[in-house]
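First the structure, then my questions, so here it is.
Apart from one protein chain that is not included, each protein chain of the complex appears where it belongs.
And now, subunit A:
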Amino acid sequence: MPSVSAGHALDLDKFLKSLKGQQLEASINSLISLLKRRQIRGSEPCAIATAHILLQVVARSKWHDVDSLLINVSRTGRRLVDAQPNELVIGNIVRRVLGLIRDEASEDRGDAGDESASEAPTPTDIVPPTSISQQWSSKRFDSVDSSTSASRPPLVSSYSSINPPKSLFHLLSTSPPTDGNVSPFKTSGASTPTWRGNASQIHALRSEVIDGIEEIKDEISQVDDQIAASAEVQIHPGDLILVHQPSPTTERFILRAAQKRKFTVLLAMAPPRRQHSPENQHATFRKKLSAAGVTVVNVMNGGLMAYMSRVNKVIIGARAVVATGGVVADAGSAAIARAAKEQGAAVVVLNGIYKLSPESPFDESSLIEWGDSSTFVSFSDGPLVSGAEIRTALTELIPPELIDTYITNLGTHSRDHLSSLIADHYKREDADFHIWEEALP
């Protein structure tokens, strides 16, 4: 589905409403089944739902220290990712929350113990993620001083499984200023804060994390607007813009540009499905654009190479962006991006930062979401049903080399910059949370 239809939005709303009255576990289960049944689909609804449920986990699950909170969150996150592995945003949001908890924990501890906490990197700095763990280990040392060393062990063993890469990284990296402070302890096998706060500290942490998650939610809701802000820069008067199955983000972007510029839009339509007529696709979008004086042409071609010699820019709304810069988008967009490359048209990808995933696929076909085969072929069509294998792809991966620019809510980026954006937003130790969590008891 190219866009979130009303029905799905309704399901999301219903789910969000149900959150209040339900037990935590029940809400998680209902979200999992909603995801599995594709009743919540599309990256934005999935991200919102994930943020909400994680907020509930933080607010309502039982945890007495940072570690147990991290475990709770990542365990829930893992279940959500398993429910819908194709929606990379779910994992992204979980990682963001995990990183947030780690940050808040380190800050809190800093306040409680050491002045050096003020040196804790803010997420906007481009700092190797390990420096944070270094901070942690140093601080842990400080706080451990005051308590007994016996309080350390509980979780060390489990976390140690992810430590080697960290210390390796540390060995290789040019050290940040805290180096001297840390060096004796960096191999001690624990970045885990063995910080056992008292009730008030836990309360403070809880509210901080909740605030953080609210911020993430705000960010998601503002993404479209912020992306649209750069529309005028990208779209020039007289351009011929090709839009493939516009998502709400893309529509917003084009409409914003339409306020200032006169251009022509080619709308690449989704192929007509058996069940519903193709006529109503994007009708309101068309109406709004025509009202703004922008000509819209609905293009009913699968391959768009024929049009590309005229097209100036291709705008694609991403469902997710993987670490290599490859873009998961609606089926058919890879062919369009390829055609644009052929004729030298720029390919612009619109994606909120929350869609940028630190994962990178080993195999590009693993990110294809296969749809219902009866979308295009009727089950009453005997020879086809029995004789042929029908493949209906809903999403596919656009190879990174076909994409020129990524526009996010933080601005316009090139592919080379994506890795630092990933480093800014996710902690290295959370990158594989959905894998290492298995090792936990």
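Keep in mind that, in the parts below, a residue touches a chain if its C-beta (ideal position, glycine included) is under 8 Å from a C-beta of that chain, and two chains touch if they have at least 3 such contacts; residues count from 1.
Here is the rule we go by: contacts and distances are computed from a predicted model.
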{"item": "Name of the absent chain as recorded in UniProt (options \"N-terminal E2 ubiquitin-conjugating enzyme\", \"DNA replication complex GINS protein PSF1\", \"Translation initiation factor eIF2B subunit delta\" or \"F-actin capping\")", "value": "\"Translation initiation factor eIF2B subunit delta\""}
{"item": "Hidden-chain contact residue, picked from the options A:L205, A:L255 or A:I368", "value": "A:I368"}
{"item": "Options A:I220, A:V296 or A:V327, residue touching the unrepresented chain", "value": "A:V296"}
{"item": "Identified contact with the non-displayed chain, of A:L24, A:A229, A:M305 or A:A346", "value": "A:M305"}
{"item": "Contacting the left-out chain in the complete assembly, out of A:P246, A:G332 or A:G352", "value": "A:G332"}
{"item": "Contact residue for the chain not shown (choose from A:P85, A:P248 or A:P271)", "value": "A:P271"}
{"item": "Contact footprint on subunit A, counting only the chain that is left out", "value": "240, 264, 271-272, 274, 277, 279, 283, 286-287, 290, 295-310, 331-332, 334-335, 338-339, 342-343, 364-365, 368, 375-377, 381, 383-384, 386-396, 399"}
